[in-house]
Structures are given as C-alpha cells and as structure tokens.
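All protein chains but one are shown in place.
Lettered A and B in written order, each chain numbered from 1.
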Amino acid sequence: MSNAQLTVPFDEAMTRYEPIIGLEVHVELGTNSKMFCSCATAFGAPPNTQVCPVCLGLPGSMPVLNKVAVESTIRIGLALNCEIATWCRFARKNYFYPDMPKDYQVSQYDEPLCTNGWLDVTVATDDGPQVVRVEIERVHMEEDTGKLTHAGGATGRIHGADYSLVDYNRAGIPLIEIVTKTVIGTGPLAPAVARAYVAELRDVMRALGVSDVRMEEGSLRCDVNLSLNEPGAGWGTRSETKNVNSLRSVERAVHSEIERQAGVLDGGGRVIQETRHFHEDTGRSTSGRSKEQAEDYRYFPEPDLVPIAPTRSWVEELRAELPEVPSVKRARLQSTWGINEFELATLVNAGAVELVESSIAAGVDPAAARKWWTGELLRVANERGVELADLPVTATQIARVESLIADGSLNDKLARQVFEGVLAGEGDVDVVIAQRGLAVVSDDGALLAAIDEALAAQPDVVEKIKSGKIQAAGAIVGAVMKTTKGQADAAKVRALLLDRLGVSE
Amino acid sequence: MTVAAADLIRQPASVLAAAISAGEVSSVEVTKAHLARIAEVDERVHAFLQVTAEAALESAQVVDAKRKTGAKLGSLAGVPIAVKDVLTMRGVPTTCGSKILEGWCPPYDSTVVSRLRAADMVILGKTNMDEFAMGSSTEHSAYGPTHNPWDLARIPGGSGGGSAAALAAFETPLSIGTDTGGSIRQPAAVTGTVGVKPTYGGVSRYGLVALASSLDQAGPCARSVLDAALLHSVIAGHDPRDSTSINAPVPDVVAAANRGDVRGLRIGLVKELSGEGYQAGVLQRFNEAVELLQGLGAEVVEVSCPHFDYALGAYYLILPSEASSNLARFDGMRYGLRVGDDGSNSVEQVMSLSREAGFGAEVKRRIMLGTYALSSGYYDAYYGQAQKVRTLITRDFNAAFEKADVLISPTAPTTAFKIGEKVDDPLAMYLNDIATIPVNLAGNCAMSLPVGLSPADGLPVGLQIMAPPMADDRLYLVGAALESALTDSWGHLLIEEVPDL
Partner (left out) sequence: MTAITRDEVAHLAKLARLDLSGAELDHYAGQLAVILQSVARIGEVAADDIPPTSHPVPVENVFRDDIAMPGLDRAEVLAAAPATEDHRFRVPRILDEEEA
C-alpha cells in the first residue's frame, strides 16, 4: 500500500466529512505488586529481575488476583459514573506472541467489571469553553505484556530487525482498559475532544491515586479509532491507530487521521479497516496489520481464576471513600482562586491544575503559581514536547523561588534563570543560585559604585532628573541593571540613585 | 530389628511409617530397599522417568537424624513416594512425558511436592505418564510406554500409568497421581491398586502442569485404602496460591479409613454406568462386590443419571479446549525445545516448528480439536453447549445424592488391554474413561479400589465409589469396609497376587 497518499488539509476535510471517534485507553495501575502474582512493579528495574513462575507463565503456575487492583478498577468505574458488575469473570484471550509468556492474555471479555459510564470534558472554542459528554462503554482489567527490544537492522524497530529480546518485568502488571462508546457530532472539535478526554481521564486517575499516569513511561497508552462519513451518510470504515502516547499525540493523531482518510475518500478510494501505528517524530501514522481477516482469539472463561462478585456493601464503601472528582474540584478551585472560566480552561488544557494546587499547598501565592506553570514552565514543556507534570521541577522548588523573590534575593528575571538551571538538571534551587551566582546584588557599596558610573556616563539624564523629570531615572536604572547583569533589585537602584541626587518623589 | 529388603518393599506405608517412627527400621534402609527394587525391575516396568536416588537418600538421612533428636515427625515421615512427572519439583527435570520439556528443571516446587517435603517424606523420583496426561494407557509418553506388572505386555492405564505400575511392582509404597478424566482411578483399576480423585479444589493445583484446569486434580495412589487416606491427609488442604482451592477443613479421611463401615449407608448403582460396553468379567466382579456391600449392611438403590450419556462428548470438548490454551505456552521461547532458529525463520515459524517437533500425535490431535471448539462460530455449539451439559451432569449427581450417600460403578469398562491395541484409535481409547469422566465434570470426588480378578483374563477389576463434593471421607468409609471384607475372603490384599517380576 502506498504511503504517499494525498491528504486533505484539516479545515477543508471538515467542510465535507464528519468524524466519529472512539478511544481505548490503557492505564497501568500503580499497585505494589502485579495483577496475579507478588512480583514488584517498579519501573526501570534491570531486565527480568521482577519475575516469578506466575508472570513468566511457567508450567504449573497459577494466578491469584490482587485485591487492590480490583478495588482500583471499581473506584475508576465509580469515578466514571459506571455500573459495577455484581458478578463477572476473567477470560483468556488466546494468541501467540513472544512478549506474552502464556501465549494467552488474561483479560475480561464479555463480562467487564464496570460498564455504561460517562465523563464530561471541557474544550475551548471560539465561543468559550464547551462541555462534551463522552460516554464510557466499559472498564475492564487485564495483564500487561513483556517488553520487546528489537535488535539488528538499522532502526531498532520491529521492521528489519534480525531478532528481538524480551524482558518480562512488565508482564503481569495490572492494566485497566477504558473504552468509550463512539463519540459523534464533535465535528472540527474532534482532535480537541480526544485530547481533553485523555487529559481528563489522566486527572481522574491522579485524583484517585490509582496510577502515576506517566505517559512517557507507558503507564497511560491510547488507541484512537476513527472513521469519516459524509453528512447524512452511514458510518465509514474505521481505522485503529495505536502507540498514541502523549496528550499532544492524541490530538495530532486524530487530526492527521482525518486528513488522511479525507484524502483517501476524496481520491475515490475506500478506507480499509486496519491497525495503524502512530509515530511521535512525524506526527503521522503508518499502516500496520490489516484487520480484514479478523483475529480469532478463542476467548473462554479463565478456569484458574474464580468469579469476582463485588458485594453492594464493598462497592458502597469504596464509593464513600472516593476523592473529589476533578470536575467538581475544579469548580471549587475556580472560586477559591478567584479565576474565570477561561483562566481555568487554560490551566486544565495545560494539565496544570494539580501542579498549581500543590504549589499553593507548598506556600506559593495562587497568582504566582498560575503564572509560573502556565507561563515559563509551559513554554519549556512545549519546547521539549513533554507534559507539564513531567518537567523535573517540584512545587517545593517553586515555593523556594517565590520566597526568595519576596525577600528580594531574586527578581523575576533571575528566577527564570534559576528554573532554567533546575530544568537542566543542575541541581536544586539553592545549588543553581550558588553555582550560577544568581543572587540579587544587595551590597549598597557595589550598587552605589555602579550608579555613580552610570550617572557620570549620562550627565544629560542627571540634569533631567534634577530638573524634576523623575521618570528619566529609568535610563540610569537600566544601565545599572546592565552592569550588574540583572542581579540588582531595580526598585532599590532607583531609590539609591534618587537619594544620591538628592531628589525626592 | 533387621527386616529383609524383600519384606520392606511389600509393607504398607502405614506400617513403614510406624516402624520408622519407632526406630525399628531407618528411613535410609527403607529408601535403599526401594531404590534397589527400582534398579532391579524398572527396566522392564518403566514406571520412572527420573530416579532421584541421591536426593532421596539425603532426605532419608535427614529424617533419621531428626527422629533421633526426638523432633516431631510427620505421619508418613521417612516413607518413600513417587511423584507423577506432571508436578514441578525444583531442580529435577519435569517433562510431563513430553519431548518439548525434555530436561526442563523447574525453578520451583509444586505445592503437593512442598507438602510431601514438609511431611518428611522421601521422594524417589518422577513417574511416567501419557504426554501432558493425555491418554489412558501411558503409551503416549514420549519416553516409551510403562508396562503393567500383572502382564508386561499390557498397559498400566493412563495417564498416570507410571504411578500405578510403580505401586504394583513394589517400587514405591505410595505415589502421587493426577486425574483429569480418570488418570488416577483407571490406572488403579487395571493395576489392582487404590487411587483417589479428591474433590476439585481439595488438593492444590499450584505446580501441577495444567491439562484442563477446570478438571485437573492431584490425588493419592496406594496399595491400600488406609495408605491412600494417610497420603490424602498430607497433600490436601487450602493453598492461597491456587485460587480454586477450597478454604475449608479437609474431611477426616484417615478416621474414615480406620473406621470402614457401610451399615445403614445408602449406596446408589448408577444405571448409566453399567451394561453395554462393559466386559462380562468386570461386571461379574462388580456385582459380587455389590452383594458383599449389601451383606455388610448397606442399602443398595438404583439411581439414574441420564445426562451421563453425554459426559464423554462434553469432556472431549472441554478438555481439548482448555488444553489448547494451557499448552500454548510451550512455544520454545522461554524454556523447552526450540527448533529451526537458524536466522532464516521468523518467530511464528520457529514456534510452529518447535511445537510440531516437540508434541506427540495425541497432543496435537487434542490441541486442534480444542482450537476448533473455541473458534468463533463454533464456540456456542461446542464449548458453550458442553459447559451446559456439565451443569446438567452436576444436577444429575445432586439428584442422585438425594437418594444415596455414595454412588458406585465399575471404574473402567475393561481390564488392561494390550500395548498397541488402541494407540491410534482415539475414540476406542476415549471410551476407557466413560465411567470416570462425570466426576471430573461435576468436581466431586471418587475412589477406585480392586474388587478381584476378572475370570476371563485373570486381570484386576476396579470398583469406583463416588461421593459429593467435600465428602471425601465417605469414599474411605466405604472403601475400607469393602477392602476389609474382600481381604478377609482372599486372605490378603489383591496386590499380593501380582506375579513375580
């Protein structure tokens, strides 16, 4: 199949087609141990050091279900307004693949633990924020697979590889799959809705404390189903794009798939049902396996695990302990922080709500916390193509910087340099200040020397000030700031120089 | 006291345990006597795939030393035992009778093996079996068939033919079997020994290489009902590593075996497990046993379990389906045989070549049957329908147990047949399990014990006792009473009549 398919620009595509999307999100739970065995789940452990007979699928081994994994799933279901099954089972999904130790995956098939929920998400439009309700079809449990590394060949990708290496540390980590119903009628908002939905889900997971949802570590992964149809016509054939592993990519994947499918349809072609792989580097997807010949997974109830029958009292207990869901919480924060809907939407879209909240909890002024997270730090995150939460900067560090600004040790410009250092991994706030020599010059002697130098260099300005044009002092202040490389407190310089000239305001 | 080795190997486990505990004989002596017997006869019987002589002697020494310190010993301390090669044992090859696992040393002990060790028992080695427990003759072992000590030209039953033959050949006083559709009971029947399939969930399956997870159950094999009870009580009980393990006290099977009483008990004859297809000699001995039970004070009633006629069909859909999934992991990636990894073949090709080379004909047959039964489009008609029939069979049992405390039938329709006779006639082979399968489908418990030699061929005939779930003690109550009456009439246990090898 040709990859040189013509694409239609998004805006033009949206004049002729309506997109229908569906999202399947996999979340790795942050349990201490795996789904069916007691192996640890730490990310980044040396290969094959967190394995046992069960997660290696050794002959004779048997699974025993992690109670916290079940509770976490029920809590997710409740937070997503789902019905919780009163009785359900695991099933085996049979297919051979070397990253799956038993050559079947223990999953839930026709009896998911949670069904029929919804999640409201807010997207920004030209007419202000708009709420879209995304309906949830199911939330179910399954086990993760091992990790393959492809060796030989040029690219380190599966294509062209000579052989592969398997690390089973990840095999058996509890995975929750959240599947939406088809989302229709979003029109050109589809990419934004998809992104907002995944962002909202991520916030829900964080609020529940069930996962650290670090997309770059693969603990939240998204598959995007998409089809296009002409208005009034029947639904089109859908593709499934896998490997969509950042919020930005979710948006881009929907965007580019709309452009691609519109190109196919405009060219008189037909969209084929297939799996596509998204590439973060290009923002485009390539064709994977064709699904024309459907896989036959030969599902059947897992005989090694007994049914789960959550009692009403257990579910109600879990419901009572649910934390505030993000949407409710945001409404509360909006009023506490005294911000408008647009400012809130900015925070939400930036993924900054929790970050601002924890910064405030660490002692930062609300306005300052918002300023840092949606300003300088967001700029850096976008530059690096990562999520805000993944920046290596903490609320405590922001609090430290803010307290140094308050006592005059830093100014805004210096503070930005401090963060630059922290983000570059140069160390904690005080280490960066010490190493870069970033303290505000507060030594009056040094400042006076710099002021005298500036006054001597600009006698005309001195005359203006003396004649009462006090605003001309700015030129002197600027010169002093320049000589001190920005390390002086501008207000102090101004006061000192006026004093020097015997002028009062 | 010195006991001749020839006597030691013929002693019941209960007697050996008492003698070892009393210091009349050491575990090392007992172990050496059995190892010597194995060395003498196993070339002809081929009950063992692996004899762990050194480790056995070491554990025997440990037991003897422990006894001398006065430490408390288990009820079968120092008594040798053989384990079917389908249970994992750390560091000892576990092959399941398959080439695909040749030389595989598991890094962990099955719970059954752990319990044997904890009970201070001495493990002699691993016994032969049909590959992955698929078969009724032990001819489907990749390592060659086991021979029946009653007639070396005949099969010892299967899949646990090795565990049964080892008992009949006096190579071990006790062994462990596993029973998915009769693999403990049918070998017991054709070798004149005792075998029990406990209630599903009664003995942990952790470390039992699964054939059909919802049917498999490990259990005791012995030469007498009391010995089986002693072993049963060692291996049974809740295990948190097996989710399907029953978290309830184990019925007191030893007390029941010691008591042995059928007075006032209602014994049900299952109409569907008799008649056509059963050899006349088998039926004759069975009917005599029924009369004997009546004479002992039991009330015999006839019960009907109409859906048992469909048990074989349901079983040969459920078993292959689960097996096709359980055996998928043998793909040559993490352990076991790998074939064709020459750089030119893809992972799919290497998996297919490895499985083709590593599995025998019967295993492949059942994998394909199961793959078919689970396929989309066939699931409802095959696997789904089989699971419903399973429910009906359980209901038949429930109704029958309203009328009777235990049910009885012949264990197998025939005595031991000749090696080679049915090996490539799967349907004829499957019929061997016709009477044992319903219990596996319903999950309750059953025992086979010898009730005499068929007048037609002089080979052992087994009688099956079936009891409700978690009423395993009833098997021993009835079995011990019947065994005691029979040995009274013969003057000895039937096994004493096995020809000298």
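Note that contacts are C-beta pairs under 8 Å (C-beta built on N, C-alpha and C of every residue); 3 or more make two chains touch, one makes a residue touch a chain.
As the structure is a computational prediction, the values presented were derived from the model and not from experiment.
Between the chain not shown and the residues B:Gln294, B:Gln349, B:Asn398 or B:Ser489, the one that touches is B:Gln349. Listed residues B:Ala39, B:Met368 or B:Ala399: the one in touch with the omitted chain is B:Met368. Checked against the full complex, the candidates A:Val8, A:Leu56 or A:Met141 give a single residue touching the omitted chain, namely A:Leu56. Within the whole complex, the absent chain has one touching residue among A:Ala124, A:Ala161 or A:Ala446, and that is A:Ala161.
Summary of contacts with the chain left out: across A:Phe10, A:Phe96 or A:Trp337, the touching residue is A:Phe96. Per the touch definition above, the residue from B:Ser304, B:Gln387 or B:Ser484 contacting the chain not shown is B:Gln387. By the touch rule set out above, chain B reaches the unshown chain at residues 104-105, 107-108, 199-201, 214-215, 240, 243-244, 246-247, 307, 310, 312-314, 316-317, 324, 328, 331-338, 341, 343, 345-353, 355-356, 359, 364-365, 367-369, 371-372, 375, 381-382, 384-392, 394, 426-427, 430, 440-443, 469. Touching residues on chain A toward the chain that is not drawn are 31-33, 37-41, 46-53, 55-56, 64-70, 87, 89, 96, 98, 148-152, 158-168, 296, 298, 300-301, 303, 305-310.
Operating definition for what follows: only the chains that are shown with their structure count from here on.
Rounded to a whole number, the gap between the C-alpha centres of chain A and chain B is 56 angstrom. Contact residues on chain B toward chain A in their complex (touch as defined above): 87-88, 94, 96, 101, 104, 106-108, 110, 205-210, 212-214, 240-244, 321-322, 324-325, 328-331, 333-335, 343, 347-348, 351, 371, 374-376, 379, 383. Residues 53, 56-65, 92, 94, 96, 98, 101-104, 162-164, 166, 294, 296, 298-300, 303-306 of chain A are the ones that touch chain B when the two sit in their complex.
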